[in-house]
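Take this structure, written in structure tokens, and hold onto it; I'll ask about it next.
Of the protein chains in this complex, all but one are displayed in their positions.
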Amino acid sequence: MAKGDTAPARTRTTRRAKPAPAPEFVQLLTPEGERVDHPSYTVDFTDEDYRGLYRDLVTVRRLDAEATALQRQGELGIWASLLGQEAAQVGSGRALQPQDMVFPTYREHGVLYCRGIDPIMPLSLFRGVDQGAWDPNEFKFNMYTIVIGAQTLHATGYAMGVAKDGKVGGPDGEAVVAYFGDGATSQGDVNEAFVWSSVFNAPIVFFCQNNQYAISEPLERQTRVPLFQRAAGFGFPGIRVDGNDVLAVYAVTRDALDNARQGQGPTLIEAYTYRMGAHTTSDDPTRYRIASEVEAWQAKDPVKRVRAFLEKQKLADDAFFDEVDEAARVQAVHLRERVLDMPNPDPRTLFDHVYSEGSPLLDEEREQFSAYLASFEGSAH
Amino acid sequence: MAKGDTAPARTRTTRRAKPAPAPEFVQLLTPEGERVDHPSYTVDFTDEDYRGLYRDLVTVRRLDAEATALQRQGELGIWASLLGQEAAQVGSGRALQPQDMVFPTYREHGVLYCRGIDPIMPLSLFRGVDQGAWDPNEFKFNMYTIVIGAQTLHATGYAMGVAKDGKVGGPDGEAVVAYFGDGATSQGDVNEAFVWSSVFNAPIVFFCQNNQYAISEPLERQTRVPLFQRAAGFGFPGIRVDGNDVLAVYAVTRDALDNARQGQGPTLIEAYTYRMGAHTTSDDPTRYRIASEVEAWQAKDPVKRVRAFLEKQKLADDAFFDEVDEAARVQAVHLRERVLDMPNPDPRTLFDHVYSEGSPLLDEEREQFSAYLASFEGSAH
Amino acid sequence: MTETLTLGKALNVGLRRSLEADDKVLIMGEDVGKLGGVFRITDGLQKDFGEDRVIDTPLAESGIIGTAVGLAIRGYRPVCEIQFDGFVYPAYDQIVSQVAKMTYRSRGKVKMPIVIRIPFGGGIGAVEHHSESPEAYFAHTAGLKVVSCSNPNDAYWMIQQAVASDDPIVFLEPKRRYWEKGEVDTDATAPSFPLHSARVVRPGTDCTVVAYGPMVRTALDAATAVDGERSLEVIDLRSLSPLDLGPVYESVRRTGRLIVVHEAPSNLGMGAEVAARVTEHCFYSLEAPVLRVTGFNTPYPAARVEEEYLPDLDRVLDGVDRTFGW
Partner (left out) sequence: MTETLTLGKALNVGLRRSLEADDKVLIMGEDVGKLGGVFRITDGLQKDFGEDRVIDTPLAESGIIGTAVGLAIRGYRPVCEIQFDGFVYPAYDQIVSQVAKMTYRSRGKVKMPIVIRIPFGGGIGAVEHHSESPEAYFAHTAGLKVVSCSNPNDAYWMIQQAVASDDPIVFLEPKRRYWEKGEVDTDATAPSFPLHSARVVRPGTDCTVVAYGPMVRTALDAATAVDGERSLEVIDLRSLSPLDLGPVYESVRRTGRLIVVHEAPSNLGMGAEVAARVTEHCFYSLEAPVLRVTGFNTPYPAARVEEEYLPDLDRVLDGVDRTFGW
């Protein structure tokens, strides 16, 4: 066939089927507080467990509101609120075993709380006192990661290490969970994490909180198909769960973590939820979304539905609800006091810990800077 | 549920189905040269077209062998052979319309040939005379790209530009094809290209030549499921074709390009093939693969099967085959002569074209270097 | 006639002019459309020029730059916004191996008229990755040009010059100066200075102070603070690559002393290059070695110590004292 010949005829195919309608997500508790069944997932909570979940939801929301208030009052530099995402965080956070490891973004305050960690821990970061300095291994909770998607590779590597240590294959196995947002799914790193975890069959759960927005950009800027479907093409299961349903999130995450710890490799969970507040306190969401959309999601509130459930099932009375609110309030006040008490760092410490083993250049700079600071002593500086 | 409580019981699900066996690829011509039917794809070639395809296959193989020989003789710095991948390249290359744009890797000599481009064009790169300098728009064929995966984003951006120019939506629409290998599918960039092309519904075909290896690493180091399946999770169709079957590759590529030009967005084609030679002339494949594997693929040779087909169908006789061989040989000799004639660049030109609009620093360096070179004149340097 | 604009608004108006002047100009990045960018530099542009020209992209920096390369090959002139300095690195490969090399690779047959806008530098009390000064990573890269504006009038003109350039330009915007106001000559039909030129922004006789971007204001403040005592000549580099050191050589030959000020760490930073070249060209004029007043050689620290990290008026004057103490 020489160049310039007429192209031979060819078949027009109709293989391009219409995309299937998005499958339903896993749901165990409706927005109205009805407990519904799912063929593959269930929970077997005691009454006390249900009340405990409610307490967690209320508490993390209350603490979050306190942090927002602190920011408004100039006590924090910025705050990334989890408002609306409490069920996604409490459900998944409570599904963790003590030996499991978490790699959060900058918004997983609720997961952190459920790990039993003092909620003050990340506030130094948002106050600007440090950069969120804690020992990931002590808390089984990595430091917050701000660069979108980077932590998914860290989580994958950590999970590869778990496998190397022989800590998979039984009920005591260790699982790893990597949190990220809908926007993050566009990053190369997240997709590489999918490749690696699949190839190395790493014991990891990818937990995507699809809160419908990456700052101002709606989901359609990142994908034209449901995000959980991404997983199959990398060779592992993906599943979508009602991210405002703490029971469903718990059940699905528990199952995925268990598969990971048993050696069955990764799972992608898409928790379908909504960011009720601003992206961070620096953001103004009225510029890019309409009130009616937010209202529609208000009806699906993750906390209200558990309260409705508790009420309907008569698992709790007003005294309980009041006590939970009051306990959360007290925690919030305590949190506030401790934030206000956080000391500013000594500027001389800014030269520390650049390297574990030090560096003569930093020693020299520390010394010069100390002398420089000293030269102002007694002056009005 | 307070921390430390016994974890509530939960359901073990069996949702993790066994992976489906890899679906058959599209095939229209068996290794034995039998023409077989496929429900969705066919070709309607004239006898002359069939003979033309054979000629292309033989010619690109012969030219490739010449380049390998030139490298062995020290006339090229390195050569990345397409041996074994002729059908994938000729089939897809011939499916292109003149207005379509190609973004190759460093191995698409066969596609380049099918675009009607003089095969000498990339040899300056492999000889080290330049870095593969040509005008992508003149040839509708981008420069070779060596950084794995980078060109898939360039192709996507170019395709977005095509759409902006209103050049999609009809039979005269422009389509873009991005070539890459199996190894490249692990790179963040390639996955980002999938995201972008889907979100912007770009008129692009992702053509992955799965030649089973990324240098020494077999496919299992990049994926545990067939590569074409990757596409669905990004929201566009993926299809696997027998990459050693020039007819099937043609049909599938033609269809995908047409979908793109009609405004139906991207397709991923996985051409299942095998790199018969070394990764490049610097590589020693005996270190990482066994002879029997190579032999098994020899039986699926892309050129032999077309010859068998032509013979069985009595579309060509020995005189034709001899003439094709001889014509290819002549082209190869001509190519060789022209390679040997390539002048070395004047060293002063190394300062040119760093910027379109120049830079005083480069002007200064050029001048100093010229003076430096001049200082040796008359000496034995 | 001039208008009083903030630096951020001047950029916004400059971008608008560029979009008007040439159909092929595109703006792309995260949140640049409906939101108008997190700093509102592209505010209103999508509304007026449409989604086809002002593009909210997926959250992927390599994708932003990589597709911009393809768009440039197609004949477009993409202006890419990187949301913050610390988020440019995922795109680093596309920038240094593709954007910077495409013209050279093609022996001039392919132009790369891409502008990469990066709000850079510290001083806004932000969390990690939001306050970095990555200019050395780009200025060291042959094939890229790098500029930084320090005031509204330059912002307005330099962004238009950058968009009009056929070479790829990393355009560094001093984010903490976005809200500073100044006169902008929006009536003029052409800029008064070439893009790649340094400028004496305050003449002086005793010591030269070179700065760029956010530190120009700091240097000027220092000059004002010691006015009467010592006369500092302040030079705004404006172009970090290619460097225009002619005015600096001329100045140093008069003053005999030079301080280079920047926020980035000193080690292999802009100050090192300026020092090396000024020393070579003004060897016999220097009364003291070129001194650098810069961020320390640590990662950018937590917000509550950033004021100590960043060069300020006192640190600049300390540098001046040290050069006179030599």
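By written order: A, B and C. Residues from 1 in each chain.
One rule holds for everything that comes next: contacts are C-beta pairs under 8 Å (C-beta built on N, C-alpha and C of every residue); 3 or more make two chains touch, one makes a residue touch a chain.
No experiment lies behind these values; they were computed from the predicted model shown.
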Q) In the intact complex, which of the depicted chains does the undisplayed chain touch? A) A, B, C
Q.
With the missing chain put back, one of B:Y41, B:F236, B:Y250 or B:F351 would touch it. Which one?
A. B:F351
Q: Using the touch definition up top, pick the residue from A:L63, A:C114 or A:V162 that touches the left-out chain.
A: A:V162
(Q) For a quick check of understanding: of C:G37, C:P78 or C:G143, which residue touches the chain that isn't displayed? (A) C:G143
Q | Among B:D56, B:E86 or B:D189, residue touching the chain not depicted | A | B:D189
Q) Since one chain has been left out of the picture, which residues of subunit A touch it in the full complex? A) 103, 130-138, 142-143, 147, 150, 152-162, 164-165, 188-189, 192-193, 195-196, 199, 352-357, 359-361
Q: With the missing chain put back, which residues of subunit B would touch it? List them for me.
A: 77-78, 106, 125-132, 146-148, 183-184, 186-189, 214-217, 221-222, 282-283, 287-288, 344-345, 347, 349-351, 354, 361-362, 365, 369, 372, 375-376, 381
Q: Name every residue on subunit C in touch with the hidden partner chain.
A: 62, 86, 89-90, 92-93, 96-97, 100-101, 104-105, 128-129, 136-137, 139-140, 142-143, 241, 264-265, 267-273, 275-276, 279-280, 283, 288-292, 296-299, 326
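Assume only the chains that are shown with their structure count from here on.
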**Q.** Per Cα centroids, the chain farthest from subunit A
**A.** B
Q. So, what's the distance in Å between the C-alpha centres of subunit C and subunit A?
A. 35
Q) Between subunit A and subunit B, what's the gap in Å when you average each chain's C-alpha atoms? A) 40
(Q) Among all residues of subunit B, which ones touch two or more of the remaining chains? (A) 188-189, 192, 195, 199
(Q) Two-or-more-chain contact residues of subunit C, please, as numbers and ranges. (A) 57-58, 60, 62-63, 90
